[in-house]
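Left out: one protein chain. Kept in place: all the others.
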Amino acid sequence: MRDEIAPLLDVVDLHTVFQTRGGDVHAVNSVSFSVAPGELLGVVGESGSGKSVTMMSLMGLLPSSARVEAQAVNFEGRNIRDMSDDALRVLRGRDVGFVFQDPMTSLNPVFTVGYQLTEALRTHLGKSKKEARARAAEMLSLVGIPDAKARLNDYPHQFSGGMRQRVMIAMALACDPKLLIADEPTTALDVTIQAQILELVKGLRQKMGMGIVWITHDLGVVAGIADRVMVMYGGQIVEQAPVKELFANPQHPYTIALLETLPSLTGERPERLRSIDGQPPILGAKLTSCPFAARCRQVMDRCHRENPTRREVKAGHDVACWWDATQGGAA
Amino acid sequence: MSDTSLQEMPKASSLSRDVWNQFRVHRGAMAGLVIFTLIVLAVIFGPMIHTVDPGFMNIRLRNAPPSWANPMGTDNLGRDIFAQVLQGGRVSLAVGITAMLLALFLGALIGVLAGYYKRLDGPLMRFTDLFLALPLLPLLLVIIMLFRDTLRQAFGPETGIFFLIVFIIGITSWMQTARIVRGDVLALKEREFVLAARSIGTPSRRIILRHILPNVISPIMVSATLGVANAIITESALSFLGLGFPPDFPTWGRLLFDGKDFLTLTPERVFWPGLAISLTVLSVNYIGDGLRDALDPHIRGR
Amino acid sequence: MLNFTIRRLMFAIPTLLVISFIIFAILDLAPGDPTASLPMTVPPEVRAQIRSTLGLDEPFIIRYFLWLKQFMITEPLNLIESSFGITIGEGDRLRLTSWATRSPVVDLIAERMPQTLWVVGMSQIIAVLIAVPIGVISAYKQYSWIDQLGTLFSMIGFSVPTFFTGLLFIVIFSVNLGWFPSIYDTNHVVEDWDSFVFQIKQMIMPTMVLALFTAAQISRYMRASMLDNLNQDYVRTARAKGLKEQTVLLVHVLRNSMIPVVTVIALNIPTIFGGAIITEQIFRVNGIGQLLITGIVGADIPLVQTLTFIFAALIVLFNLIADILYGMLDPRIRYE
Amino acid sequence: MRDDVEGKPLVEVRNLKMYFPIYKGILRRQVGQVKAVDDVSFTVHEGETLGLVGESGCGKSTCGRAILRLYDPTDGSVILDGTDIASLNTDDLRQMRTDMQMIFQDPQASLNPKMTVERIISEPLIEHRKGMSAKERSDRVGELMDAVGLNRTFANRYPHEFSGGQRQRIGIARALALSPRFIVCDEPIAALDVSIQAQVVNLLEDLQQKMGLTYLFISHDLSMVRHLATRVAVMYLGQIMELAPSGQLYSDPKHPYTKALLSAVPEPDPREESRRDRIILQGDVPSPANPPTGCNFCTRCPVAQPLCHQVSPDWREIEPGRFVSCHFAE
Partner (left out) sequence: ERASDGQLNIIYWQAPSLLNPYLSGGTKELEAASLVIEPLARYNEVGQMVPFLVDEIPTVENGGVSEDLTTITWKISDGITWSDGTPLTAEDAIFTWQYCTHPEGGCAQATNFSDVESMEALDSQTLKITFSVPKPFPYGPFVGAQSPIIQKAQFENCVGTLAVTCSDENFAPIGTGPFVVTDFKANDVATFAANENYRDPNKPAFATVNFKGGGDAASAARSVLETGEFDYAWNLQVEPEILTAMEAAGRGEIISAFGTSVERLMVNFTNPDPALGDERATVAHPHPFLTDTAVTRAMSIAIDREILVIAGYGSAGQETCNVLPAPAAFASPNNEWCKNYDPDEANRILDEAGWEMQSDGVRAKDGVRLSVLYQTSTNSVRQGTQALIKQMWEAIGIETELRNIDASVFFGGDQSSPDTFQKFFADIEMYTNNFDGTDPEAYMGNWTCAEIPSPDNAWLGMNMPRFCSEEYDALAAELSGTAALEERARIAIAMNDMLMNAGAIIPLIHRGGVSARANSLEGVLMNEWDSELWNAADWTRSN
């Protein structure tokens, strides 16, 4: 890899296929990426582009109808694919923390927040009940919940959405993971609450220094916190670049279109919003063409025949597209 | 925007065809349907092939083991069991299905009304409690006493009793359905599409028919399955108490009941009616499963 | 919650009054006569006289209010007196008496309670113990052979009436194998190990017959409820925490799935008190169910009225308890 | 109203209150109210889009629903074209429904999963256009599907077979079926993907131009509202904090809440982002059942003064067409 530091997570050629009654769904196709320690990788893409499935494939959280294949998924140099179920389980709880999209349904409604927070601590760190509770209270106050100790005995429904998301974050961070995977953690929240959480994560990252994968489809959020951004479409990574580079110099027509669709709070008010017409691809079979071809403004013959491979535009910026944005023609 | 050249509106595809297509791929449901159809065909056409009169008693040939003439043997009065099972199936199936339909209708009606109209909820649920609490047997005696002769005159002894039994079973077994449906309706009524219908100006009556009912079909389906079994068994209990069909009128439940004391003597007497009931219930259950899936567009599309 | 409970209890009073009236009226209308079981040699005049001494000549309304007074006031007072050994007002109130046995109905019921609670209660417990694992496994392994087997079991359990299973059990286990007694000894007292073993032996068959039937139903509910919960997001969260699959299933999912099932079970409890009429009859576990059936057959109206009313009251009460349980088990629901 | 930028007023909302009673105790006595909408007044002009923004739970939907009389308002009046909707009887209300419609937030939840697209779109026609033959109705459905950019061949499909954007189009087609004049759009894009949001917003704009529709556009996406709305009202805890023409509100917010809200919106531009200083509001929104005394925003307001905790500010017009509810805005 390009990075000097050994990557925390290194994924090579990941494929995930769902077997459903209606046939196979190729949800993730040949995805490779890596996350360095302390790095925040933003993952963007429209709904159904395979963001969540990619992350869940890594940690074995998918239902049994999913088949995951990968050349290698290395976590700190160890290949997860070779691990036993138990080892993976331990990794999941201790070294990798997950925060899920919907804080309303991701907490078990019938257990107290305290119970849910201490569960992982007791399983993985073997802490006693008391220790675990102390740590849980500590975590809760860390994520900014006042009166944390008392609130351990509350049930999830007694928390507001933003607080619940904080509980989720506290839960994910409880065992001091090396990697945090956050799957659209703020999508369901209000802007003011979202701002609170983003501030919180920024702070925590500095304090704890872990690698973070932040999934979202809000480019604004990415712009605010990510170091590097990965754009997904149709189960593939179509572009990957440091955040400033990506916004300044997008290469893939999809990235460009995505940036254009967004209305802005400042500046000119366009008469019409640009939109990406058409439908996302149906992932029924292995891709033999560019998944974006049908909606692409720069589509070429080749796009329909061959699925582009990733090419490097600049150091740390690569794109999977036959069209070359800098030259305005085929690459 | 994509060009909106004028395409033809497609012919409204028939719902039944969609449902059938989905139903067909459900293996259990198909198996259930085949077995159920076989049972129905057997009880309808069986007596035409196996022409022995189910009521004919040949006392010299009592408790006979199965033979060519009596494939399931004979009972203690020398009646052919096979013929009785076939004949009894007609009644049992008819009672089971109609009583189930009646119970379902009542249960769904009361459940929907209670769930949808907040005002009716309390009274209707207490009404349900009342029915749950009513002593069944004395109630039956009262109903029989009040209506039997009128019905007998109007429809003849067998049809009259048929109506009565269906009515009795129906009105005493709707309560579970009502409770379940009410719960679902309460949740459903908060869904936005109901609000959408109101914003259009659809009156409550049609909201219920168009939006609520089709969405509670799945719990209703489950009740239906259990309802058939329940009705068949209840009918046998009624017959035994002398509240059912005339005593020489076979039904599956009754055959099972009458045969139980002969368990060691002529086991086929209880085996066949028992098997018939179980198979019916089982096949209806699988058909119900399949129908529920097939009626759900989510699954259908997949 | 407390308010909700009190309010529902208050609503229960008029409901029960209406129910009591309807029950009374139906039983009164129902044909059947306490003298029907007398031999035919007893001439009609004597029968008529017996009827009049039973108070059958009084007008309906008077009998209703008398019954209501006896049931609502006299019997509770007697209960208080006998349990605290005190006397309130006049000692000899006219108690609610059964026509057939000429003894207080409440005593009869109290005498029957232990058997019913033992056998029917135990069967419900066993039913739950059978049904929950079946439901859990069939849901976890949906559409596997084990699931299909579970379905088969529950459908057969539901479609074969208890009068038949009971008899089958007797023929197999009492007649052929001689393992268990076919008749329940209600006088049996457990005082040492042997008598305990006997008690277990005589309970096995009736308990199992009932348990199979009930388990068949509960396992269906359990399965459906498990299926609902297995797809919830919090299950994924639990897995992401690195919990063992077992913990995920048996702690997180089961706890949630039990909520609706527990209410179903609660609603089933009145049947425990109501007894299992047919099963009690088959094995002669002379409990409440058997009492009810003798009452009905012998047209012992005060007995039947009282029993059905108690039964009705239990149904109303357990409906309420089911609601409250729901609120207690599910912290999201708080009745106001 | 003096602000006659666009045209004559179509909908006038006057002192609208929507309280949900809270019952408690053994006798179910009413012990309080959820003041979901608490004394709200504004006007929607013919042909304009009035944006209504605010955090979750602040009463936006309730307001929209009360205006359409999907809830019976506790107090106040809603005058649509001279008729007070708030006090109509059921039958007249049904007639009025052809003039006012609603588009819902969750395209999945607002479509009956057991009905085909055709049946969904034709439902209002069945209810209100009794004279229509089946053929005419089917043609009309076709037109509507064309109008919202749905392929006519999809008519027999079920909602779950569509993408979110397409589903929302179905909802829009249903709302348009009776050619209404006023549509309440209750967060029509909140559940949609970014790339699809733009499609729907464009569609709404096109339709407005073509049919002269008037929108009340409820959203919490401030950038979308900026794009779409002529004027914007900012709601907080059942009350409108600020109402201003869109341009002015975004460039020069007067109310501290508006300011905080605007600053919280992330900008899709890393350079811009790193330069902004956010106003991070502390704490959560108070319960509408128990709003603070004084100004509703005082508990979270970064510039709150003692006065704010005592006296609730008036709804005042500080500049022509700009209304604020704050003691210290000028």
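Letters A, B, C and D name the chains as they come in the text, with residue numbers starting at 1 for each one.
Everything that follows uses one rule, which is that contacts are C-beta pairs under 8 Å (C-beta built on N, C-alpha and C of every residue); 3 or more make two chains touch, one makes a residue touch a chain.
All values reported here derive from a predicted model rather than from experimental measurement.
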item	value
Contacts of the hidden chain among displayed chains	B, C
Contact residue for the chain not shown (choose from C:Ala25, C:Leu38, C:Ile62 or C:Leu129)	C:Leu38
Touching residue (missing chain; options C:Leu54, C:Leu77 or C:Leu168)	C:Leu54
Option from C:Ala100, C:Met203, C:Ile272 or C:Leu314 whose C-beta touches the chain left out	C:Ala100
Contact set of chain B toward the excluded chain (per top definition)	55-57, 59, 62-63, 76-77, 141, 145, 149, 153, 157, 240-243, 246-248, 258, 261-262, 264-265
Hidden partner chain, residues of chain C it touches	29, 31-54, 92, 95, 97-98, 100-104, 107-108, 111-112, 167, 170, 174-175, 178, 181-183, 185-187, 281-282, 284, 286, 290-291, 294, 296-300
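In the analysis below, only the chains that are shown with their structure count from here on.
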item	value
Chain pair, A-C or B-D, that carries the greater number of C-beta contacts	B-D
Mean-CA-position distance for chain D and chain B (Å)	48
Between chain D and chain A, distance of the C-alpha-averaged centres to the nearest whole Å	32
Whole-Å gap between the CA centroids of chain B and chain C	26
Touching two or more other chains - residues of chain C	none
Interface hub residues of chain A, defined as touching at least two other chains	277
Chain C-facing residues of chain B, complex	122, 126, 129-130, 132-135, 137-139, 141-142, 145, 222, 226, 229, 232-233, 236-237, 253, 256-257, 260-261, 263-264, 270, 274, 277-278, 280-282, 285
Footprint of chain A on chain D - complex, ascending	55-56, 163-164, 193-199, 201-202, 205, 220, 222-224, 226-227, 247, 250, 260-273, 278, 280-281, 284-285
Chain B contact footprint on chain C (complex, rising order)	11, 15, 18-19, 22-23, 26-27, 29-32, 151-152, 155-156, 158-161, 163-164, 167-168, 171, 175, 217, 220, 224, 296, 304, 308, 311-313, 315-316, 319
